[in-house]
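Just one protein chain is left out here, and the rest sit where they should.
What follows is chain A.
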């Protein structure tokens, strides 16, 4: 990842518990709850999937019947079927309990968690505020809002909060990666983790803005929702610009500590500005309508206040999907074509004829799968054998060739020998002739 690189100090300064006390008056009401190490362990524990902690006081989690059901249109068989299943499970449990001393509910090994103190504090905050917006030291689980029944982060129960915290990739950043942004780090995580419950307000997204500061100087402002155009904002731009500058001068400038920082604000319909959050000055923070390369290049030596760039989302005629929707897909499909083996998916879909099956059909299929596996294994073995054979053949061929070559060499040698013999013979003959000639000549004379 390229720069800018924050220092560990800068990263820590952006933790809610570190900046909120100084900026309480211009921020939204919040409660901070210190989280136990066990709670952090719970957040990190996903060996077997996502599970809620056990409710305190032996309350049981009831999944059904919180919705207003159409009692006139109920499937009796459906209800009876699952009631039977429940009864069977209960019997099994009792039998197991008789056999063992342990009360193991599940067949697999899963650690159960329970947080009575934290839950009490959460419930107090919810009672105080009515509904809350959860976040941790740096991030809010905005990528998990599909998990909540309202489709936003309005939480009214502790279980709402647990779900979105556990299901969010942004929270993973807080837990494990915040200090990865630094060039050199001495730690992988902060000493303490907090759960922050902010009073939930139905904020109007078009009134949110992100402000960028370098050398404690405001130089860029971007509309927060960078995928939607609002007609009325054009007219309000100048006015908002003045409000934001004033707010920054009076409330933020010289008060945060870091030279470089990013903060988000909200403007109410009555022109009052609230500070929402401070963000780490690094590529991990979305530059929205700007680009990080651009932000890095902007030279502040000659920056005067009227050179602050204020960008609103431009008018884009067609409707397009919101990028945040990507979090509603599993990781495998997000990486589709890049890392995931699509051929596996294709096989599955080709196989999967999702008609309602009998158990027998299912057995047959499982057997078929086994057969296929066996066949595959056999094939593999055969292939291996084939390969071995091929190798053997190759070796044989090599040997044959060698022999051939040897033969050739022998031939050549012999030929050479023959030739040399012939040559010798010739030579001898020539010599003989010469001798004869010379003799003849002698005679003549």
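Going forward, a residue touches a chain if its C-beta (ideal position, glycine included) is under 8 Å from a C-beta of that chain, and two chains touch if they have at least 3 such contacts; residues count from 1.
To be clear about the criterion, contacts and distances are computed from a predicted model.
Asks: Of the candidate names "protein-synthesizing GTPase", "CST complex subunit STN1", "Signal recognition particle 9 kDa protein" or "Proteasome subunit beta", which one corresponds to the UniProt protein name of the undepicted chain?
Replies: Matching the unshown chain against "protein-synthesizing GTPase", "CST complex subunit STN1", "Signal recognition particle 9 kDa protein" or "Proteasome subunit beta" yields "protein-synthesizing GTPase".
Asks: Just name the one of A:163, A:223 or A:279 that touches the chain not displayed here.
Replies: Of these options, the touching residue for the absent chain is A:163.
Asks: Could you tell which one of A:9, A:89, A:123 or A:385 touches the chain left off the display?
Replies: From the options A:9, A:89, A:123 or A:385, the contact with the absent chain belongs to A:89.
Asks: Sort through A:58, A:73 or A:299 and give me the one touching the missing partner chain.
Replies: Considering the complete complex, A:73 is the one touching the chain left out.
Asks: In the whole complex, what residues of chain A lie against the chain that is missing from view?
Replies: Output for chain A: 1, 46-52, 61, 63-64, 66-71, 73-75, 78, 82, 85-86, 89, 106, 108, 110, 146-152, 156, 163, 166-167, 169-170, 172-173, 176-177, 202, 204-207, 228, 230-232, 236, 268-270, 283-284, 286, 317-326, 328-346, 348-349, 352, 354-357, 359, 362.
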